[in-house]
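Each remark here refers to the structure printed beneath this line.
One chain of protein is taken out of this complex; the other chains stay put.
This part shows chain A:
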Amino acid sequence: MSIDREDVKRIAELARLEIPEDRIERTARELSAVLDYAAALRRLDLEGCEPTVFAGLGAAGPAPLRADALDDVRRLTPETALAAAPEHEDDAFLVPPVVENLNP
């Protein structure tokens, strides 16, 4: 198995996911099955193969840079931007405390 229980807990924390205790073993097994399958790539001769980041752009040239200017079409008013927020106040998204309040 490529991935054990500790790996699952570590990557779950990195991904901000919580895997219930009774699913950790099974998750490790499922992820390992895919990674073991992916090990087939080691049999492939990759000599001279640079990494491909985006396919299909080579022949067409590099992606263009847009002008460094405001794009009015894509500008959202604060009301629109906040319309789908679970909680908001004034012109801001509302979240629980980010840092501990040391001087209450």
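As a convention for this text, a residue touches a chain if its C-beta (ideal position, glycine included) is under 8 Å from a C-beta of that chain, and two chains touch if they have at least 3 such contacts; residues count from 1.
What we mean here is this: contacts and distances are computed from a predicted model.
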* What protein name does the UniProt record of the undisplayed chain give, "Sugar ABC transporter permease", "Glutamyl-tRNA(Gln) amidotransferase subunit A", "Molybdopterin-dependent oxidoreductase" or "Carbon-monoxide dehydrogenase large subunit"? -> "Glutamyl-tRNA(Gln) amidotransferase subunit A"
* Structure fact -> Of A:E50, A:D68 or A:D90, the residue touching the omitted chain is A:E50
* Asked: If you put the missing chain back, which residues of chain A would it touch?
  -> 3, 7-8, 11-12, 14-19, 27, 30-31, 33-35, 37-42, 44-46, 49-57, 59-61, 63-66, 71, 73-74, 76, 80-81, 83-87, 93, 95-98
